[in-house]
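Below are the structure tokens for one structure; questions will follow.
Entry: chain A
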Amino acid sequence: MVALVATPALAAPARVVSMNLCTDQLALMLAAPGQLISVGSYAQDPDLSPMADAAKALPANHGRAEEIYLMAPDLVLTGQFSAGPAVRMLQDLGIPVQILPPADTIPQIRDQITRIGDLLGRQDAARDLLARFDEGLARIPQRTKGRALFYDANGFTAGGQTLSDTILTRAGWQNIAADLGITGPGALPLEQMVMATPDLIVTGARWPGQSRAEAILDHPALRHAAKVPTVTTDNTWICGTPFILTAIENLP
Partner candidate 1 sequence: MTPLFRLLVALVLALFVTSLLIGPAGVGALASLKALVLGGDGPLPIVMRQIRLPRALLGVAVGAGLGLTGAAMQGYLRNPLAEPGLIGVSGMAALGAVIAIQTGASLAFALALPAAALAGAAIGIGLLVALAGPRGGSVTLILAGVAISAMAGAGTALVLNLSPNPYAANEIIFWLMGSLADRSLVHVALALPPMALGAALIATTARGLDALTLGEAAAQALGIDATTLRWRLIAGVALIVGPATAVAGAIGFVGLVVPHLLRPWVGARPSRLLPASALGGAALLLAADIAVRVITPERDLKLGVLTAIVGAPLFLHLIWKTRSGGRI
Partner candidate 2 sequence: MLRLENLSVIRRNRPVLKGIDLTVGASEFIGLIGPNGAGKSTLMEAALGLIPATGQSSLAQLPAAARARHAAYLPQAKEIAWPVSVRDLVSLGRLAWPGGGGTSADRQAIDRAITRMGLQDFTHRTAQRLSGGEQARALIARALAQDTPLLLADEPIAGLDPAQQLATMRLFAELARERRGVVASIHDLGLAARFCTRLVLLAQGRIIADGPPDEVLRDDLMTRAFGITLCRVQTPDGLAILPV
């Protein structure tokens, strides 16, 4: 392990493990064949990951220090919110871990692509991906469509500085939650949601099984309040990757 730590940072890592749904996807897009040896198990879930098929070709990890240590990685990628005790333990064991912040805005997504490209020693692939992303963004016309509101389980909405806000506004919708002064994710009482009279309601994707938290999405008031059919998010709304182009294009 001491030898691994001493490896010069300039050399590209050969055994990369990603343990976060979002770094999983960017790493899958950017890594050289064989360079990425494991992704998180969520990346293989088609409900969560638009790259589930590609992810299934690799062994999955479950974010546990023991299994990841045994894979003998020379680089571990993870997100800020996945950085728990497992990450601290891996660091104590001398494994280089890169903790990446979530990318919620288009500049942040572009930075993330560049950074992961640098970390993997795949600057060329990152440049290609960025070029395609910019091209896709340029194809989307700048329009103004109306006032939209993202509404999810437990009455949570997405205010400014969120990926949902980025997707909504880039698609030409005005995000009501951001106008109400909400930054980041935040709770919005059902009656305030109704009073806001949105032109479009975007609800979170339903998980398998049932929960009370999601029952709010079936509340009759929600149906009465929506003037246009509600839209449900899919796996392209979760991570800041070029897949948000699909999310933007799929919005009415």
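In this text, contacts are C-beta pairs under 8 Å (C-beta built on N, C-alpha and C of every residue); 3 or more make two chains touch, one makes a residue touch a chain; residues count from 1.
In picking the candidates, the idea was that all candidates are chains of the complex that A comes from, given by their letters.
Keep in mind that this is a model prediction, so the values were computed, not measured.
As listed, 1 or 2 are all part of this complex, and the one touching chain A is 1. In the complex of the two chains, the chain A residues touching candidate 1 come out as 153-155, 187, 189-192, 194-197, 207-216, 219-221, 224-225.
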